[in-house]
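Only a part of the assembly is drawn; its chains keep their places, and the rest are absent.
Chain naming follows the written order as A and B, and within any one chain the residues start at number 1.
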């Protein structure tokens, strides 16, 4: 589905996670665990680890903290040459771990970052996408402010014009959209019009299309997917997950892919014990893309997404840098020690 | 039920926990994790975190270790002005973590502490309770030795004489009572005679009343509660929990409140994954008191107790410093990450 010699571009903000250690409240121990992440950077790292040529397009400030964030991407084999260095701060979020009777929590502190204050034309989109065959975006970027929304749209339009495939992960973040005078639905519709693949469920569809989908389970999801495929003629795949929270360290995850002519829905997969839930949706996206890029069936692509998401739940940090071999063996579930 | 501008006093020993890291034997790694605790101090911290004015009444030696223990209480907003500084050592306990086929273990090393060697009249009870509306005691204190037993009784009598409410948590600690020439039942009966609320179950009742309660489940608990309410006319609430150990990281907890005219018993609540079981009974007590202080129903008060106890199981350390908002949302069980 994509040419292997070509590059996959991911555009979005790179952020630092400041994480309170598990089982503690902030400053109970005088330290934060720190991870580099960002919805699109997470996809970039996962795809690079699977063997793809991946370019991260972003912006970070000059200086040692920005350098360290870039080095983490480079460590995982991502091309960082299209990361602008410009004024502004590094976007952050605090992560408070969950536990019995307590969901984990993400507190954003990413306003006025080097990325969020960059204008759309600071990136030379034609040059950046010249050797690319795919662009991945997410709903986090347009939520960051008008400049970022413009930039995401510019990227999407350049990609479509150049004949690239474009995946868009809804990633609804209400707390971000509230911070500025935004029209989320209109903004997202403009970008998604350019996309070929959407990660989103009936709730995303309701937001985008301004109507509810009242059926049950798979039926409702199919109805929402068909409505999206109808509203956005460039789309050919709608991909979604359903997550059931059994406990803070045990979730059940199922995946669904809808095309105009076909659909599939997986069994729920038990994911336990959970070490880190952050970034698991991005790992899922990378796993599905891997399947589709390699021409796998939608059933197999959905299974890859679930497998990579499962692996990610067991790894500290935002990234899912698992090899193709690890992904392949993850299909079989837990085994005894290999030796 | 209590006047918000007034103070809740908690009287008891403040101890240090020396904890072997989870999954290890002592000195497998050359360190102990250290936490400040004590049954009554745990209640004090939990109530302070919920927004109450709370005063800890205790004794600690002069010097940097006593200072550090006091600072931990102050950190959580507890008034530490009624903590005597006097000769003696800081009471300690070693904590050995549990695991498959192995219960966690508490080894006390608290003899001759500054608290246990303090005479009842070293605290000026009239002054300490002058602005208070409630006093909380537990069965740990009279178990520490004759001085502490006298002090607990003096505190209880002063409280009753001054019209304060008095809660008493049975907290049976056989290993402590064995260490001196004690009559536990008589000692406890004298204190409980002054109490308005007792945390205790049919086993506590059997010890106090010298008879067994042979029924099944809730029936037996009701019978024991009525016997206690009959034997101690000042009591108006008997509160208890039932804990089922599924595994070392998974318990099920149910709560019961009995009044003369009413009773309620909750469903069992699954508590998993457990990070630290110590102090969960004290968190339960604080949650129930919070409900009753605010005039909530016994059903709601029992649920608050369970919710705060559940939260505590996920937090390292003896304390349960959760905000009223965290307690409110804990009623709903586990959720996905909030962002």
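The rule is simple: a contact is a pair of C-beta atoms (placed from the backbone, for glycine too) under 8 Å apart; a residue touches a chain by one contact, two chains touch by 3 or more.
These numbers come from a predicted model, not from an experiment.
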### Message
Let me spell it out: one sequence, repeated, and 2 copies placed. What is the copy number of the whole complex?
### Response
6
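Methods note: only the chains that are shown with their structure count from here on.
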### Geometric centre distance via CA averages, subunit B-subunit A, whole Å
46
### Task
State the interface residues of subunit A toward subunit B in the complex, per the touch definition above.
22-25, 28, 93, 98-106, 108, 173, 175, 243, 245-249, 273, 277-278
### Query
In the complex formed with subunit A, which residues of subunit B make contact?
270-276, 307, 310-311, 313-317, 321, 326, 329-331, 333-339
